[in-house]
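The structure appears below as structure tokens.
All protein chains but one are shown in place.
First chain written, first letter: the chains are A, B and C, and each begins at residue 1.
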Amino acid sequence: MGNTIGKIFRVTTFGESHGMGIGVVIDGCPPNLSLNLEKISYELMRRRPGQSKLTTQRKEMESFQILSGWFEEKTTGTPLTFWIENQDAKSKDYEHLKTAYRPSHADFTYHQKYKNYDYRGGGRSSARETAARVIAGAVAKQILDLYNIQIFAWVSQVGKIHCNKSFENIDFTLIEENSVRCPEPEVAKLMEEEILKVKKNGDTVGGVISAVILNVPVGLGEPVFDRLSADLAKAMLSINATKGFEYGSGFRCAEMHGSEHNDIFYQKNNQIFTKTNHSGGIQGGISNGMPIEFRVAFKPVATILKKQESIDFDGNQVIIEGRGRHDPCVVPRAVPIVEAMAAITILDHLFRFKAISVKK
Amino acid sequence: MGNTIGKIFRVTTFGESHGMGIGVVIDGCPPNLSLNLEKISYELMRRRPGQSKLTTQRKEMESFQILSGWFEEKTTGTPLTFWIENQDAKSKDYEHLKTAYRPSHADFTYHQKYKNYDYRGGGRSSARETAARVIAGAVAKQILDLYNIQIFAWVSQVGKIHCNKSFENIDFTLIEENSVRCPEPEVAKLMEEEILKVKKNGDTVGGVISAVILNVPVGLGEPVFDRLSADLAKAMLSINATKGFEYGSGFRCAEMHGSEHNDIFYQKNNQIFTKTNHSGGIQGGISNGMPIEFRVAFKPVATILKKQESIDFDGNQVIIEGRGRHDPCVVPRAVPIVEAMAAITILDHLFRFKAISVKK
Amino acid sequence: MGNTIGKIFRVTTFGESHGMGIGVVIDGCPPNLSLNLEKISYELMRRRPGQSKLTTQRKEMESFQILSGWFEEKTTGTPLTFWIENQDAKSKDYEHLKTAYRPSHADFTYHQKYKNYDYRGGGRSSARETAARVIAGAVAKQILDLYNIQIFAWVSQVGKIHCNKSFENIDFTLIEENSVRCPEPEVAKLMEEEILKVKKNGDTVGGVISAVILNVPVGLGEPVFDRLSADLAKAMLSINATKGFEYGSGFRCAEMHGSEHNDIFYQKNNQIFTKTNHSGGIQGGISNGMPIEFRVAFKPVATILKKQESIDFDGNQVIIEGRGRHDPCVVPRAVPIVEAMAAITILDHLFRFKAISVKK
Partner (left out) sequence: MGNTIGKIFRVTTFGESHGMGIGVVIDGCPPNLSLNLEKISYELMRRRPGQSKLTTQRKEMESFQILSGWFEEKTTGTPLTFWIENQDAKSKDYEHLKTAYRPSHADFTYHQKYKNYDYRGGGRSSARETAARVIAGAVAKQILDLYNIQIFAWVSQVGKIHCNKSFENIDFTLIEENSVRCPEPEVAKLMEEEILKVKKNGDTVGGVISAVILNVPVGLGEPVFDRLSADLAKAMLSINATKGFEYGSGFRCAEMHGSEHNDIFYQKNNQIFTKTNHSGGIQGGISNGMPIEFRVAFKPVATILKKQESIDFDGNQVIIEGRGRHDPCVVPRAVPIVEAMAAITILDHLFRFKAISVKK
């Protein structure tokens, strides 16, 4: 269960990391949109392993097929389905793990929940599933483009190295200029060095992705359960390896006083702005027209190339050692996934908003 | 839209802060449960304003009625509806705000979204709506009791004052012993002093609530969108004034290496545990049987008793000054709300789990 | 479970026939609508028992309260909740049935499903619940009015007496002119006589309600599961005592040839029509702009004032005899319920349609 997200723009993913492939059905995509397929490929390429020394060397060649909902280079308005066939799934790398649980990996919970276990790889808990989300997000982004809504994410922390620039001072074109996807070149370099060092030790390291959504109209989100902030939190925490979400002032707010935290309104050119944006673009669960800013924490990848104690399926103590191709740090590749989930969430709320705006 | 949460244990709230009252419909509550109504009252009392000098002096006398789903002191299995009539709604306090937006309050977004505005109070964006959630949570808690699942939340930060005790070292009975709901008495005292100081200045301060869920069986949650962590994040971020959610190691994970972050499995008495719990009881979105630990950040209350710049409905600059009865710090009263939303989320996932466990 | 209908215009009912009252929460109602409350009362009055000798003499005085979502005589856009307090619930009439199952009544299934039993009356299976639907339908109707969409239902069969007039030949103002709600006065008279005769015998009789929905734009409904026809069927079969649904040619289509059944298109004044309407306004699950025509079969009321064999809760054979106030024929009072469920269904589909109509 739970493989669908969204109420109107509904995204359902299917497929396993070492099965036949990964797919996504988008129900609620408007008809007659001339999607740019190259932009979808581009997003997939950004998520793909093997982009640099910093990411796993698995070759996921993400050439996708459109299985349905597409005719004469346009969406038909019926379920839009994409399919990526799995290739180069070196299942041998994992075989030695057939009967032992990897610490902090989903092996154990997956096995206990389903009482079965695909020893070839993580099944649905593998990050490979996120390729399907990236496609759906790339579709959502193109629809959001029609409303001038734009989403940017970047790596703002790797281990103890921080990029603290606020988005206003960021040149978004720099994000893709380095393998770590940090828009501050000198910080990016430090991050890359950190990741390579960690990798050399057979270890992994965590990080943080920051994101901003621009030009969201006032009024998206609902005041109670389906707050825009709540739905973004869910979307982000549904990404593998995430441990935290905060928007606007985030956890820092706990130390602040109302008199410093409050965002003062002012009007300019007949539009209302706030002087600060501790609210992160969302007040009372509803977008206020300011940029939506949030941050997502990612843990260090669980698979390390070091010996670790663990237990086998029978509870016996064993020593395991990760092999195979794994990222020493997940955040560079997670940037397009964060953008994708943000796009899906915002578009769904945009459609909800349109649904009940009634003429009188 | 968006006033319902849960897929099987479905909670729908209705009502406004200064309307007739606040209600909640629970659809998916099993029949024949002898709910202890006093426990529900107790939870409401914990959420209620006016409990101490630290909280607003509004008198919300939370005597509720059961409108449906209850017969001969048991649930019937049909929609269980509770209703709390509003009393003592001193709308005069708010009247001066009739045409000005309060900074960082939901006034503005609410007004822009709905093009109407209940100047008497926050409508659905008021924290008063959470009374309905507390009731639903109190019901959920009693059902979870049947499965021995227990939930505890407490205040772990107010401004710059922290309570860093891990839950194992906490005596949960101390939580209710002080007005700030911090289980470390000496820290609680500092927090109380801080809040009173802030209050005296007409200001407010933020905080953090920590929580733990004990005895959750292995296997709740889904590996993709409906991760237990994602649904908890959504539930928490759907609470008023929240700015961030993290579980297990949370944002600290970003600084950590895999070799230190990984939780090593071991077996004892035929049950599997982990030596550390950076995973916060959830791996790959699915509960692993360890305690579920999370933290929620709350911003300082937006309404301060100080002069602030703002704009009126026509965009003119004005000076406003909060009056009325508002909490200088929201976290003490938010403790039962966090517990309630956790209970609703866990119970819904428990029911999902039961739904598809098929005999063969 | 299952107390909510609709995806965007979501209607949740609660309450039991002999409990405190009956309520309905409408989530997804647009803001700022000046609903005419008298029209809502009027619809409730139409559904109310005791309107004539033909209907039960229970006095359900349907004065409702609006519990939420209503401010300064307009909808606020938040959950719109109505509440009707139960009065005059003569539970004594039912008390003798405390331990016996009434044949063809929901007693047995209800008892077996929930393992509890409100001997005072039918609980949620009582037709009293439909008062809540009629309110939601009356709201939906007023929104549909803004789109010029109109719904009319009438009694077209009671026992063996038929009113075969097609809607084009019906003067809708005549529907309310007689107690049986048949727009053909001479047939209405025969129906009334039939019902009185049946009543005199302590018996009951079934019937059929026909309905037409005018001015539905082309394009509502989806081609696969959420066909407009499928959702209308569900809505109608969710009404108590219904046994069948058909639209357009209905079951008669089984005897027909394609060459006679096909509706020939033609154009007039730049609009497309069909010469016949065997399709009942819906082709391939999607409205085609022609009037939507359907029929719903209602069984004879199960409670008869005659001795019947049955069994008690322990399975012993008993003789029971209905007492109390029951309709000899349910169709006259079911007319506004059919209209209400149609209105809810059409409005929800209208909102779905609007949700994804994207500017480019």
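Everything below uses one rule, namely that a residue touches a chain if its C-beta (ideal position, glycine included) is under 8 Å from a C-beta of that chain, and two chains touch if they have at least 3 such contacts.
The shown structure was predicted, so the numbers you read here are calculated from the model rather than taken from an experiment.
**Q** From the list C:K39, C:R227 or C:R325, pick the residue that touches the absent chain.
**A** C:R227
**Q** Of B:G2, B:G15 or B:G28, which one is in contact with the hidden chain?
**A** If we include the chain that is not displayed, B:G28 is the one touching it.
**Q** Among C:I40, C:L67, C:I170 or C:V208, which one is in touch with the chain left out?
**A** Checking the options C:I40, C:L67, C:I170 or C:V208, the one contacting the hidden chain is C:V208.
**Q** With respect to the chain omitted from the figure, which of C:M45, C:L174, C:L196 or C:I356 is a touching residue?
**A** Of the listed residues, the one touching the omitted chain is C:I356.
**Q** When the complex is taken as a whole, what residues of chain B touch the one chain not shown?
**A** 7-9, 28-30, 32-33, 77-78, 143, 146-147, 223, 351-352, 354-360
**Q** Contacts of chain A with the missing chain: which residues?
**A** 1-4, 8, 10, 12-16, 19-21, 23, 25, 27-28, 31-32, 65-72, 74, 76-79, 81, 83, 113-116, 118, 123-124
**Q** In the complete complex, the non-displayed chain touches which residues of chain C?
**A** Counting only chain C, the missing chain is touched by 1-5, 13, 101, 103-106, 108-110, 112-113, 122-125, 129, 157-160, 198, 203-208, 218-219, 221-227, 229-238, 240, 242-251, 253-259, 261-267, 270, 272, 274, 278-280, 282-289, 297-304, 306, 308-311, 315-317, 352, 355-356.
We take it that only the chains that are shown with their structure count from here on.
**Q** List the interface residue numbers of chain B and of chain C, divide the shared ones by all numbers used, and answer same when the ratio is over half, different when under half.
**A** same
**Q** How many angstrom lie between the CA centroids of chain A and chain B, rounded to a whole number?
**A** The answer is 26 Å.
**Q** So what's the Cα centroid distance for chain B and chain C, whole Å?
**A** Those two chain centres are 40 Å apart.
**Q** For chain A, write out the residues touching at least two other chains, lowest number first.
**A** 223, 352, 355-356
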